[in-house]
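Heads up, the thing below is written out as structure tokens.
Coming up: subunit A.
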Amino acid sequence: MAETVLETQGLTMRFGGVTASDNVNFKLKARELRCLIGPNGAGKSTFFKCVTGLLTPTEGHVFMRGQEVTGWHPHQIASLGVGIKTQTPNVLDALSVRENIWLAARRFHPVSEARDRSDEMIDRLALGSIARSSLGQLAHGERQRVELGLVAVADPWLVLLDEPAAGMSAQDVERMTAIIHDLTKTAAVVIVEHDMQFIRSIADTVTVFHQGAVLMEDHVDRVMSDAQVRAVYLGKKT
Partner candidate 1 sequence: MSLNRRELLGGAAALTTAGLLPRVAFAADAIKLGSILDKSGPFDAYGKPMDMATRLAVAEINEAGGLLGREVEIFAYDTQSDMALYSQYGQQLTRQDKVDVVHGGILSASREAIRQTMRKSKTLYFYNVLYEGGVCDRNIFINGVTPAQQVEALVPYAMNNSGKKVYILAADYNYGQITARWIEKFVRDNGGEVVGTDFFPLDVSDFGSTIAKVQTAAPDLVIAPLVGGAHLSFFRQWAAAGMKDKIALASTTLGVGNEHKVLTPEEGNGIMCAYNYSQELDTPENAAFKERWAAMFDGDQSMHEIAVSHYHGLHTWAEGVRTAGTIDRDAVIEALETGISITGPGGKVTVDPKTHHAVLDVHLMEMRDQKMNVIETLPQRQPIDTQAVCDLSANPDDNTQYEIEI
Partner candidate 2 sequence: MARTALQDVLLTLVVSALLIWIMPMLIGTYTLTVLVIYGMLGLSLGLIWGFGGILCFGQAAFFGLGAYTYAIAAINIGESTLPMLLAVLVPAIFAALLGAMMFYGRLTDVYLGVITLVVTLILFKFVNSTAGPQYVIGKARLGGFNGIPGFQTLNVPGDPGAYIWGDPYYYVCAVALVIVFLLVTWLLRSSFGRIALGIRENEVRMGLMGYDVAARKTVMFAIGAAIAGLAGALFANWGEIVTPSLFSLGQSAEIIIWCIVGGLGTRIGPIIGAAGLAYLKFLLGQQSLIDNTLITGLILVLFVLFLPKGLAPAIAALFRAVFGRTRRKPDARRMRRARHG
């Protein structure tokens, strides 16, 4: 049995009178790939933010590799070896692709090793041709890819991705899927996603959120065919 890398117990987040995340118990094993789905406002993103330290939960606990991290700052969580990609592309616009990736690698490695690793990552992501361009000049898909590179270059054992495929072309999505599969060789991956196409192509186990709570958690095929899920979410979509 693989180790549990991420666990939440009774995770609850309230904003004023609204309960955005309601008593969520969640477990993720090493090298597992998990998608979180649910309609808008189902609490996926709140859950994501509580786990990554962008929000401090009102109640409940977050554990990573058995270590309680509730209320930690994002940088402390990231320092454990957790890679995080937020919903909107969060990159360093004025710096070049190489500098972006180098900065991520430098956090965990000395200068020269960071350089080698970022070169390697640029090759792996096929970014060589634009390595010197600044991020502000790149297309959306390229920026998303670079951000994934930032996450991957740090050798995380847990990766949290918020809508990685949003707004990307089919070709970009394909490339993204390959990168994510690559990541699962060494890391557990959590993906918050809307795009059903993408989820079908990548997911194994899926957790469905509804009104802040976990509605069901099962294999993607069974989830897709579940009547209740279809009712709250898919039915309106497809």
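Please note the rule applied: contacts are C-beta pairs under 8 Å (C-beta built on N, C-alpha and C of every residue); 3 or more make two chains touch, one makes a residue touch a chain; residues count from 1.
Quick note on selection: all candidates are chains of the complex that A comes from, given by their letters.
For clarity, every value in this text was computed on a predicted model and none was experimentally measured.
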Subject >> Among 1 or 2, touch partner of subunit A in the complex >> reply: 2
Original post:
Given the complex with candidate 2, which residues does subunit A contribute to the contact?
Top reply: 52, 73-76, 78-79, 84-86, 90-95, 99-100, 102-104, 106-108, 111, 134, 136-137, 150, 154
